[in-house]
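A protein chain is absent from this complex, but the other protein chains hold their places.
Now for subunit A:
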Amino acid sequence: MYAWDFQFLWNYRYLFAEGMGVTIGFTIAVVILGIVVGLITGLMMLSRFRLLRFVAAAYVELFRCTPLLVQLIWFYYALPILSGIQLSGVSAGLIALSLYGGAFYAEIIRGGVVSIDVGQSEAGMALGMTPYQIMKKIVLPQALKRMAPPMLNQSIIQLKNTSLISIIAVPDLLYQGQIIAHDSYKPLEVYTAIALAYLAILFPLTALARYGEKKLSTRD
């Protein structure tokens, strides 16, 4: 029987904390950037102009239908050959994860907007509001409420996705874990602790998403 020993991990607490900080900071950055990209793309998908719709749909399918790991490696190893600019691991990770997340957020935002009854836009039009005013004051505020639970779910997935950036040497939680495992020769305890650390961050968030969904379904 394997004798578990978590005691030694205390010696690596600073590495853990650093990795945790990078993971959380990175997640916040790619969630915000992803939502910005997703909002722009989602609104493009709803545009009257065919070209905008086409560009947005092409981007979404490109990033939805290729693995994130491939995208990360492509931005880190392949793009420099094409452009002559070597991106740092952090930049490549930020770009790939934001664009990947943006494709999914775009679908959520588009779906949220089309789920709002067309009568709401008609009421806004009948009152003399412009399409921009209707989107900003009438449709988006209602759509955002419906989008919140799936957006939170996608953000939870984004946090887990950040573990992939360890392969391009960004010192996130998993990357630090690998260093600790190599250093201590105790991969079982280290990776178990890492898994529990992700669980500790995400479980409250999934509970929040479930609560939000329930609250939304009992209203309106």
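Convention: contacts are C-beta pairs under 8 Å (C-beta built on N, C-alpha and C of every residue); 3 or more make two chains touch, one makes a residue touch a chain; residues count from 1.
As a working rule, contacts and distances are computed from a predicted model.
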Which of "Phenylacetate-CoA oxygenase subunit PaaA", "Proteasome subunit alpha", "MoxR family ATPase" or "Amino acid ABC transporter ATP-binding protein" matches, in UniProt, the chain that is not displayed: "Amino acid ABC transporter ATP-binding protein"
Contact residue for the chain not shown (choose from A:Asp5, A:Glu61, A:Glu122 or A:Asp183): A:Glu122
Missing-chain contacts mapped onto subunit A: 117, 119-120, 122-131, 133, 137-138, 141-142, 145, 219-220
